[in-house]
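One chain of protein is taken out of this complex; the other chains stay put.
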Amino acid sequence: MVRFGIIGYGYWGPNIVRNLNAINPEKVVAICDKSEQNLARAKRAYPNVYITTDASELLTDPNIDAIAIITPVWTHFDLAQSALQNGKHVFVEKPFTSTAAQAEELIELAERKNLTIMVDHTFLFTGAVRKIRQLVDDGTLGKLYYYDSMRVNLGLFQHDVNVLWDLAPHDLSIVDYLIGSEAEAVVATGAGHLNGHADVAYMTIYYPGNVIAHLNVNWLSPVKVRTTLIGGEKKMLVWNDLEADEKIKVYDRGVDITNREGVYEALVSYRSGDMWSPKVEATEALKLELSYFNDCVESGQSPFNDGQSGLRVVKMLEAAETSLKRKGEAVFA
Amino acid sequence: MVRFGIIGYGYWGPNIVRNLNAINPEKVVAICDKSEQNLARAKRAYPNVYITTDASELLTDPNIDAIAIITPVWTHFDLAQSALQNGKHVFVEKPFTSTAAQAEELIELAERKNLTIMVDHTFLFTGAVRKIRQLVDDGTLGKLYYYDSMRVNLGLFQHDVNVLWDLAPHDLSIVDYLIGSEAEAVVATGAGHLNGHADVAYMTIYYPGNVIAHLNVNWLSPVKVRTTLIGGEKKMLVWNDLEADEKIKVYDRGVDITNREGVYEALVSYRSGDMWSPKVEATEALKLELSYFNDCVESGQSPFNDGQSGLRVVKMLEAAETSLKRKGEAVFA
Amino acid sequence: MVRFGIIGYGYWGPNIVRNLNAINPEKVVAICDKSEQNLARAKRAYPNVYITTDASELLTDPNIDAIAIITPVWTHFDLAQSALQNGKHVFVEKPFTSTAAQAEELIELAERKNLTIMVDHTFLFTGAVRKIRQLVDDGTLGKLYYYDSMRVNLGLFQHDVNVLWDLAPHDLSIVDYLIGSEAEAVVATGAGHLNGHADVAYMTIYYPGNVIAHLNVNWLSPVKVRTTLIGGEKKMLVWNDLEADEKIKVYDRGVDITNREGVYEALVSYRSGDMWSPKVEATEALKLELSYFNDCVESGQSPFNDGQSGLRVVKMLEAAETSLKRKGEAVFA
Partner (left out) sequence: MVRFGIIGYGYWGPNIVRNLNAINPEKVVAICDKSEQNLARAKRAYPNVYITTDASELLTDPNIDAIAIITPVWTHFDLAQSALQNGKHVFVEKPFTSTAAQAEELIELAERKNLTIMVDHTFLFTGAVRKIRQLVDDGTLGKLYYYDSMRVNLGLFQHDVNVLWDLAPHDLSIVDYLIGSEAEAVVATGAGHLNGHADVAYMTIYYPGNVIAHLNVNWLSPVKVRTTLIGGEKKMLVWNDLEADEKIKVYDRGVDITNREGVYEALVSYRSGDMWSPKVEATEALKLELSYFNDCVESGQSPFNDGQSGLRVVKMLEAAETSLKRKGEAVFA
């Protein structure tokens, strides 16, 4: 059984601890946070767990097999590097690192040490994304045409990153998971109205074979939207993550174009059939993910959301950042 | 009273004729179409109107004061030019022309001849857009931050233009009307999956003062969406044009950022108050627009949706076309 | 071919004429209305049709095979009786008559004269109701448990009848069509707030085998609702008639109760599976219905929406009226 030290007990850390504890209370060995107040909360909830403000205690503790890093992105590299150097497996919050170079260095180090890195792309473990992946894999949707996501709400503003680094990693990890090939080019546009960082941004990702992904992220929206359209040659779907039931609707709709010989105009025909909303499993994504991490560490199997997956997301964010500064100039990955 | 000759009685032409006829049956003098079948439909509906397949009959008829051009965009220039040369006012379908150069030539010609050009940006006459304009003008929304529109559906594929030329003119005319300044730069991305033309496209328009507009247009969507978010400093709104009632919802929501002296971190506070859905007038937009055309011609007043307005939209379309080909490179207007 | 005389060209009559005309212009022989203004409208739309304010001209015209009666309910009996006595088939607006006794007399007269009566229960010819009937007939829903409809909006107040006579006939005809057995008892409650007639009313109909129907009708609702829940042993459905697409959603949900021997408490288990929205045909209901009337008259076949069907609806309305006056006392049909 993999025993954890958790670094970071702010907003998301408690969810990691709660799920590890639900799997097996002995998995949680120690919790580290800079804030005494956060540590007090941890102590009340888990009186038997060791707490400390000193991360190095966890990084060197022989009773700890894996370090969960749930801290701001600019701290990921140092903590993960130290953890790997001390022979610990790493479970790290998304985005993986601040730069692609850092990600590559960590991947190389983990390989050398034969250790597991898992990037916490939680959405890949939700019932909705697993169902969509299944519909892609079993050919229900047919060849993919586009992935178009809108992920907007009011706030929460972050001081150190723009809205792309905050909201886009979710969709970037999902797109990466569904499309399964590397991006060819990235275009980003946007504007900032309040604190200098972009608070409204748009990102287009070109994939081979005319597949296109588009992300609309916005911290200044009056309403919360979490809706994704996915178009395929055979079927199309709408994923509304705010729906309690019926998160996914699959439409038997499409367009067929026939170019008959000698006929100038293409013949376009539309299909419009039934809609079908498959049941989506309600298991908590994070619990599934942490169990999967445990399995990967024990079996030595590389997780699909490994360092490489994290690197691909960071590369797209870096490219988007550059493109955003250049007002939409395509940045080739 | 302005008497019309209508060229083009396909999909949209009958709406023009129906509304002119409702204002005053004597306004409709003659109808021209290349299709005998379309002309037969016109005859059944308006037995007293002269019909012909020869446009030059209308263009030279001394009983006709204005020509309504409701034909494919590539025919607009020649027909409008001829109409103006013959001393007729022009009411022309959007987009105004295929190129900015054509638009400029027509504007110059109309000025010289002291004739009126109105581009049929019908949406500007809907109750919804008029209400939004009012909320901008009276300061309810405060300084504008962004305009973000999603206008997607299944089909209808057009053979001669891509999805930008088909669906974007609506929002471009609205954005132009609301923001009231010229675009600084345009970025467009997209992909085509069926007949060579882009069927999925995204367009970002940079305006002075950090105002940004974004358009999501798509012929391959399983569902029809007509939703626009507009963010302002004081209030934000959602316009859902598919709602029968409550098309516009105004939210008393926003973000305030205070940078106190000597304090490193900006203080962000969120406002979240009531929502209010103003009643939107239900008068048919086209009827209002055609009455307004009549008034402008009779008074010699220049319409706000004049040739210049049409030119600005065409410029943005041209820029988007170029940017699309260059994978998002910003094109400066 | 059955040729019609239409009596009543107010709100609904023009739809009857338009559809008859679309099937075959020769089907419309003459139109009668008391209002000269309505007749003028008819003349403009159908210049070749004979118009008159004198119904007896139509009732005795040898060129007319059938009379369509699209007038207020209190006039139905006299007009239908006269039509039948003159050997004309009858297509009559719902509700069939003001009293069950009148309906019975007309049925008896039509049988004696070997003439067809069809009551215009238009909803039975919509794609939605036909699909629901199919789901009942093919066993998809399983044994029916309940039919629960909400049909509310603001106005339109009628001067001569209460909200039950105005809005309930739609659902009563649908329930009658789906359940296929006679009601055992009817309970109605309600209140009137403006002109003495009930403007808010509720109606429960008890059917054999524990099947229950409930109707919520209201002229004083701020929003328009047209939603029906139908529960069956195997599946349940929601029919929202205001949806453009996805009018019908079929849920694979239900409850199973097992009483194991010797166990005091019943075991309840819930099924919650996929949802499925079958495509609903968009053909105009009234056109289908009028073609069916033509077929029935020509073949001598009795329509399923015949006088008996109209009678059953009137009986339920009469019972509801009585129950309403007695504050919910069950009235046995």
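In this document, chain identifiers A, B and C correspond to the written order of the chains, with residue numbering beginning at 1 in each.
Convention: a residue touches a chain if its C-beta (ideal position, glycine included) is under 8 Å from a C-beta of that chain, and two chains touch if they have at least 3 such contacts.
Owing to the predicted nature of the structure, the values given are computational and were not obtained by experimental measurement.
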{"item": "Contacting the left-out chain in the complete assembly, out of C:77, C:165 or C:251", "value": "C:251"}
{"item": "From C:134, C:195 or C:283, residue that would touch the chain that is not displayed", "value": "C:195"}
{"item": "From C:47, C:62, C:222 or C:300, residue that would touch the chain that is not displayed", "value": "C:222"}
{"item": "Residues of chain B (touch criterion as defined above) contacting the omitted chain", "value": "245-246, 249, 252, 272-279"}
{"item": "Residues of chain C in contact with the chain not shown", "value": "145-146, 148, 150, 152, 154-157, 159, 185, 187, 189-195, 200, 202, 204, 206, 210-212, 214, 216, 218-223, 229, 231, 233, 236-238, 249, 251, 253-255, 257, 265-266, 268, 270, 272, 323, 326-330"}
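Everything below uses one rule, namely that only the chains that are shown with their structure count from here on.
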{"item": "Centroid distance [mean C-alpha coordinates] between chain C and chain A, Å", "value": "53"}
{"item": "Computed distance of Cα centres, chain B from chain A, in Å", "value": "39"}
{"item": "Where chain B and chain C are represented by their mean Cα positions, the distance between them in whole Å", "value": "43"}
{"item": "Residues within chain A bordering two or more other chains", "value": "249, 272"}
